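Every protein chain but one is kept in place in this view of the complex.
Chain nomenclature is as follows: A, B and C, assigned in order of appearance, with residue numbering initiated at 1 for each chain independently.
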Amino acid sequence: MKRQGIAESLRDAIAEEMERDSTVFCIGEDIAVPGGWGGAFTVTLGLEDRFPDRMINTPIAELGFFGVAIGAALMGMRPIVDVQYGDFLFLASDQIVNNAAKMRYMSGGDCKVPLVVRVPVGATGRGSQHAQNMERYFIGVPGLKAVAVSNAYDAKGILKSAVRDDNPVMIFEHKLLYGSKGARAESGAVDATSDIPEEEFTVPLDKAVIRREGSDVTILSWLLMAHFSMFAAKTLAGDSIHAEVIDVRSLSPIDYETIGPSVQKTGHVVIVEEGPKTGGVSAEIAAGLLERFGEYLQAPILRVASPDVPVPFSPVLENAYRPDSRRIAEAVRGLLS
Amino acid sequence: MKRQGIAESLRDAIAEEMERDSTVFCIGEDIAVPGGWGGAFTVTLGLEDRFPDRMINTPIAELGFFGVAIGAALMGMRPIVDVQYGDFLFLASDQIVNNAAKMRYMSGGDCKVPLVVRVPVGATGRGSQHAQNMERYFIGVPGLKAVAVSNAYDAKGILKSAVRDDNPVMIFEHKLLYGSKGARAESGAVDATSDIPEEEFTVPLDKAVIRREGSDVTILSWLLMAHFSMFAAKTLAGDSIHAEVIDVRSLSPIDYETIGPSVQKTGHVVIVEEGPKTGGVSAEIAAGLLERFGEYLQAPILRVASPDVPVPFSPVLENAYRPDSRRIAEAVRGLLS
Amino acid sequence: MSAQSPGSREPQLANYDRDFLLKLYAQILLIRRFEEQVKFLFLEGTMPGTIHQCHGQEATAVGVCTALNKDDFITSTFRGHGHALAKGLTPREMLDELFGAATGCCKGKGGSMHMGNMEKGMIPGIAIVAGGIPLAAGMALAFKMRKTSQVVACFFGDGAVAEGAFHEGLNMAAIWNLPVLFVCENNLYGASTRIDKVMKNIKISDRAAGYGFRGETVDGNDLLAVYEAARRAVGECRAGHGPVLLELLTYRRTGHSRRDACHYQSRDERDAWFSNDPIERFVQTLLTRSDIAQIDLDRVEAQVDHEVSDAVQQARRAPQPATNDLLRDVYA
Partner (left out) sequence: MSAQSPGSREPQLANYDRDFLLKLYAQILLIRRFEEQVKFLFLEGTMPGTIHQCHGQEATAVGVCTALNKDDFITSTFRGHGHALAKGLTPREMLDELFGAATGCCKGKGGSMHMGNMEKGMIPGIAIVAGGIPLAAGMALAFKMRKTSQVVACFFGDGAVAEGAFHEGLNMAAIWNLPVLFVCENNLYGASTRIDKVMKNIKISDRAAGYGFRGETVDGNDLLAVYEAARRAVGECRAGHGPVLLELLTYRRTGHSRRDACHYQSRDERDAWFSNDPIERFVQTLLTRSDIAQIDLDRVEAQVDHEVSDAVQQARRAPQPATNDLLRDVYA
């Protein structure tokens, strides 16, 4: 056992997978520069020493290097792509959606694209072009899988599962949860460290996890909001409100097997999402739950999310933009009253 | 009054707006070639003769010419951008989302981006890279407006409103509804012609419209599915089921003022969408209705959509992919039974 | 196979083996006949979808693919029928695909724009202009990392040169010395838009220098010239001196897609290019050989016609997919 943050556990997971399978490689900007940073968030720090031929440091050319990764995947390699900031995915989305996601289907199952994309998201004082929560754009793309990791254990286990999966997998990571140290530390960061076993483990790509049991309300969230939901649940417990907190984790597909029974039990659902309320992942979860478990709902499903605005720079505004545990707790109280 | 299809009424609308305001111009691939086609769907046919300096025929460079349009808009022009096929928007989405949508906000209201983007969508026998319904990717982008036009009257009136709006507006059009003639005619096309008044008119960007009144169920849809919903409603009337059919039209923002009372009246909602069920616009409408009118719902909201697969080529499969009036009618019957 | 002396740039017809030449003829003709049939079937209304055809550009596909090994790969575009046939896909699996049949090379899920066959060294066609260029670089990167000697030939049109993907893909291939042959089929038009409206320097092979590798312009309607240029380039790529950019000058004898009457092309231009047909030229060349006579060509032609009409007959009856095939093949 050792205590690790997400950046470290991802780094170990990548190294172990590269050790295990010579077709695994990393590709991205600034990921393999001696004297550099190991990507924008230290995840690949030092890996260029251990795997000099398999750490592909690219030009600033997102459309291109995603295409390169997909091409390599078609030829049997297993690339792990780092996009620095999720917002830059818009530049690469043609390759992701039109090629990675569709090629297997349009070839009638003749080819496959074992691709892993690591996407740092979240509002962190950098202004509106380094801040978006990108999950929403990829859950509705058949052919992709999408997961969100909120602690170091999951990060390691999910990255390993993703590398071994034969399909394109998007892993969403939150900048405030990496636990990166030194120059790359983030102000406002939240502790997402875990005890990491020495022995090998994986975490499935399609499973939600109940973080806290409760009977009054089901709070669904992921990434940073999974932490804020736990904080809120603790506060609510003080008022004798017993919230069940589920880290949705698997955003595509949604794990209704885990979520469903909780909804049946509590009859009340709050979904918490960082990012504008309209058109988010919460909408899909709400609609999906309504279709499947509508009869158990004792009140409409509530979404707690950011307002429908771009991400502002000023910390005052950014804090108002991002849902926090106070807002979550208030929403739960409102729903139950 | 004259009877026109969507391609013609859009062409007239563009020409009239260019006539009215010298800052309006068109930009896109193959939109202004003498002897050419007037874009992929004849919409701009012949306009290069009338406006030789304001029909900008571009290289094949979507990211670039969207950026060009946005830059021109920042300097006070009013570009109308043609993207040929909606699927190509992925190449331009950085410029649309990171720049067009965010620049006003991030400048604190200092600049504005009066941009119109015309997006042909829909599965039409061309295979998976010329087929996607792209609406879902843009309704959750604050700073953008999104509308979908299903007949020639709306197309003309909405295009005019969009040109006059000071914000970026995405207009979604369906390839099977253009009514393009000759070599550009589509097999499987549906009649979307309207009587077009001689006098000037506009249609607001934020209003849904009730196409057929009914008391038993509210069917919400847009584009091709708005037509199929009308066909379904006719069939259902034969079984004495009275469906109210609403063409949602304004996808962002959603017009709950029009939709709400219908839901209150019928207590039953079916949303019909072309495109994979997961993560679609229907999810947002379902979640939004549940939050606002949950107490009036007598049954869970049902989504009729395509399965979660890329668009297949084979007509057999494509027809199974695309919801049709039979599936809509069946869903309504199921919901009411 | 040929025994062309390296360094020489003029095709030395005498150095070629007779069978090799007749095989080339069969291939180039197969593409023409295939496309003619497809056009007919399409206009007749029996074939669904849309089509982008390559009449007039047959020499580029055959010349390049003949320089490749079976385990080399190609990437192609919306206009991929010729490339596919030249890389060894059968008329049968392709026509079945065009008819949307379950027996097509993509089980009817791909269609005209996405044909491919991994076994035969062709990934599904990419219909996004220039979208296959970064893929090709990545495929070549995989070959290099795995130390195989395979190469990739990446087909695209003159229109693709304006796309960011062209720029990004060529640059990465260059900095990593990847074994990829970029093949630009310059037919002077991107859809209805002429090349001189979208770039100032229309000598596309010159672009390679900006990225730091070799480019060459070749008469794309001269089959042997294309073949020899491709063979040299493939050799360089295999030796680790890639990438190479080949610009092949050619012309499409048919519309951009479907029923396009090409009113945007001038009469003079069309006439000039129509009298510069790659197949007619190759026939003239072949007939200068003493060991090839018209009757040999007729024999090839009969075989080709038979193969195509056979495939058409089969395709008309090929089984359509079942509705629940819709849900298959999304994930591996």
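In this section, a residue touches a chain if its C-beta (ideal position, glycine included) is under 8 Å from a C-beta of that chain, and two chains touch if they have at least 3 such contacts.
Computed from a predicted model, the values in this text were never measured in an experiment.
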Going by the whole complex, the chain not shown touches A, B, C
Cross-chain touch to the chain not pictured, restricted to C:H55, C:R207, C:R232 or C:R253, is C:R207
Answer key for B:I6, B:V33, B:L47 or B:L74 versus the chain not shown reads B:L74
Considering the complete complex, of A:D12, A:D166, A:D206 or A:D308, the missing chain is touched by A:D308
Touch assignment to the omitted chain, from A:G5, A:G64, A:G275 or A:P323, lands on A:G64
Contacting the left-out chain: of B:F66, B:Y153, B:F293 or B:Y321, that is B:F66
Note that chain C touches the absent chain at residues 162-168, 171, 174-175, 197-201, 206-207, 209-213
Residues of chain A touching the missing chain are 29-30, 33-37, 57-64, 87-88, 91, 125-130, 182-183, 187, 307-310, 312-317, 320-321
Missing-chain contacts on chain B, rising order, are 23, 25, 53-54, 56, 58-59, 61, 63-77, 94-95, 98-99, 103-112, 114, 142-143, 145, 166-167
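Definition applied: only the chains that are shown with their structure count from here on.
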Dist(centroid_CA(chain B), centroid_CA(chain C)) in Å evaluates to 36
Chain A and chain B have mean C-alpha positions lying a whole-number Å distance apart equal to 31
Chain C residues touching 2+ other chains are 106, 108-110, 114, 126, 128, 164, 330
Contacts with two or more other chains occur in chain B at residues 63, 87-88, 91, 127-129, 308-310, 312-313
